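Below: the structure, in structure tokens.
Yeah, one chain of the complex is gone here, protein chain that is, but the others are all in their spots.
Order of writing sets the chain letters: A, B and C. Residues in each chain are counted from 1.
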Amino acid sequence: MSAFPDRLRLSDLLGAEICGEDGRHVGVVHDVVAVQAGPLTTGFDAALELRALMVGPRGIRARLGMSPAHARGPWLARLLALPGRQTDPIPWSAVTAVEPGRIVVGAISR
Amino acid sequence: MSDPSAPPGRELLLALQLLDRQIVDRHGKLAGKVDDLEISLPSGGGPPVVTALLTGRGALADRLGGRLGRFAAALSRRLVAGDRERPGRVPVSRIADIGNHVTVALDADEMPTYAVEAAVRHGIVEHIPGSGVKGA
Amino acid sequence: MNKVLGITLGILTAMGGFVDIGDIVANSETGARFGLGLAWAVVVGVIGICVFAEMAGRVAAVSGRPVFDLVRERLGAKVGLVNLLASFFITFLTLTAEIGGIALALELASDVNYLLWIPVAGLAVWLVIWRVKFESMEQIFGLMGLVLVVMAVALWRLGPDWSDLAHQAAHPAVPHGEGHATYAFWAIALFGAAMTPYEVFFFSSGAVEEGWSRRDLMLNKANVFIGFPLGGVLSLTLMGLTAVVFQPAAVSVGSLSQSALPVSLAVGKLGLALVIIGFFAATFGAALETGLSCGYTISQYFGWPWGKRVRPREAARFHLLVLVALGVAVGVGLTAVDPIKVTEYSIVLSAAALPLTYLPILLVANDRDYMGESANRWLSNLLGSVFLVVLVVVAAVTIPLMIVTKAGS
Partner (left out) sequence: MSRVVRWLALVAAAGTLAGCTRIVGPVRTAEDYELKAASTADAVLSGVRTAELVVDAADRGRAFASYVAVALDDAEGDASGAAATFASLQPPGPSSDQLRDELDALTSEATDALATLRITARRGDLDQLAAQAEPLADIADRLAAFSEQHG
């Protein structure tokens, strides 16, 4: 995990473009899955580990920074909530580099 | 949020279930919003982890970006005393529970966003008679 | 005991929220101009606000989170902020109109120019928000507004041709000499007056203020399905009064004094006094709601402590917001801008901005994580979707219609 800034913000990941090592556009980060690796109150910081990236099309939704496409409700409301088609999450282990606005992912076993 | 005291390994969607959520202090008092999350690489290797909630002090402004963001950033710089470089940080270890809102094991006045609230309270509101009394 | 008092939240929301200066102006003007030809717009508005407020109240009761807290979460910070700015501007415009309404009502009772009453009204509203408890605020103005029932007595005493009125309402038609665009504009004005966003900001924040929980869901329904229809009936009564008295005489309504005239003619001095008190209570109640909503919207977006259940010093920025909003509203009022005109713009712009806050509530009300088994069932979703379409269409046509008809003139 060489090319990873020592500190960044969730907003740097959200909406960032995901592309393969060959530069192929895969999609845009809609959300980040984390797992509570230990009870929150034990005091050590390793509680919330990043596990995967929720990927979706570039779409209006990502550009507007709207929360991900988990719109639930009548089909009309979901339509107007501009949800993007959700592809399978990409495991964090596949990420090889994180640059400003871009995330490079290695071979994904698809 | 079916079961807040779920065993470790509980999955969380950071943008949907943590970002922009209301922060509540240990006494139930409202204490700002999760404006962003700080993610760092643990020194011992392994996947990156969320190390802190970012709240107040222009954290939201940075995230908005564009003209709206710059406007908000300028506004918050004028309002907030103290160092502006570091946004307000609440280490993850201080989080007590993540549910409809995020409960932190802190008092509201220990929170970074408290500076402006205190400024308005001492500067203006407390000078108005009856500010310490709940409605009759 | 709190449950019975809870009922008054609905009554105040209806009284203050529903029968406010926007409804008094819109229903008086349309009654004189179109008879009961636009009654349907009020009915649609009432059903709409019932659907919207019931969902918002349920979401607030179950999740403890009022509207603007959720708008940011569901639409994201950016779209949420644009939504906040638009909703705050419209709520502030409505506050200015309500304070003008209070001043006009006091002018009717005193023959002292309304401009002199505007600062007095602003100060009185602030004092009540600052000192009076949430529940007692509801009861005082909620029940005081009930005197508007005198309008129904007036309509009955005028002995109109009820079948003709029913016919007008049942067969809406654009009277000759009126353009279709103007007819549509006033339909939106009535709809906007019936379904103003601040009512829902207030209602959902009120539910949190009163500490509602799942146990209060029935109370939520009672509040909504008693309060808002009550306001709707009173609005239609006012429309009937001006239709019966003014339309035949080709009188167009442009001032609050005209709105009170039919009651004076039909019931006399006592009736006149009661309707003026009713106008005062309704506009004062609405000024409280819009004043508080100015604080609620921004505080809930940024997560600041808000509301009246904490001591004022523990919600400093919230109370500062309310104070500044009231101060600027008084300032705008003192520029002698016609409060009736401000009202017309506020109700029409409200109609245009409704989808902004309606959509997130509809989404959250369906979110099982949040609502558990209190999530929307098929009926709420059916009505919810119908009104989503109505709101989007209204939002699309409002601004163009406003330009074409020069705001309905």
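As a convention for this text, a contact is a pair of C-beta atoms (placed from the backbone, for glycine too) under 8 Å apart; a residue touches a chain by one contact, two chains touch by 3 or more.
This structure is a prediction, so every number in the text was calculated from the model and none was measured.
Which residues does chain C use to touch the chain missing from this display?
Interface with the chain not displayed, on the chain C side: 78, 82, 85-86, 107-111, 177, 245, 249-252, 254-255, 257-258, 260-261, 264-265, 267-269, 271-273, 276, 345, 348-349, 352, 398-399, 402-403, 406-407, 409.
We take it that only the chains that are shown with their structure count from here on.
Report the inter-centroid distance (CA atoms only) between chain A and chain C in whole Å.
Once rounded, the distance between the two centres reads 42 Å.
Distance between chain A and chain B based on Cα centroids, please, to the nearest Å.
Whole-Å distance between the two chain centres: 22.
Going by the touch rule set out above, which residues of chain C reach two or more other chains?
73, 76-78
Please output the residue numbers of chain B that touch at least 2 other chains, ranges allowed.
20, 63 - these are the residues of chain B that touch more than one other chain.
Please output the residues of chain B touching chain C within their complex, sorted ascending.
Going by the criterion above, the answer is residues 1-2, 17, 20-23, 29-33, 35, 55, 60, 63-64, 68, 72, 100-101, 108, 113, 116-118, 120-121, 124-126, 128, 130-136.
In the complex, go through chain A and note every residue touching chain C.
Against chain C, chain A makes touches at 64-67, 70-78, 80-81.
State the interface residues of chain C toward chain A in the complex, per the touch definition above.
73-79, 355, 359, 362-363, 365-368, 376, 381-382, 384-385, 388-389, 392
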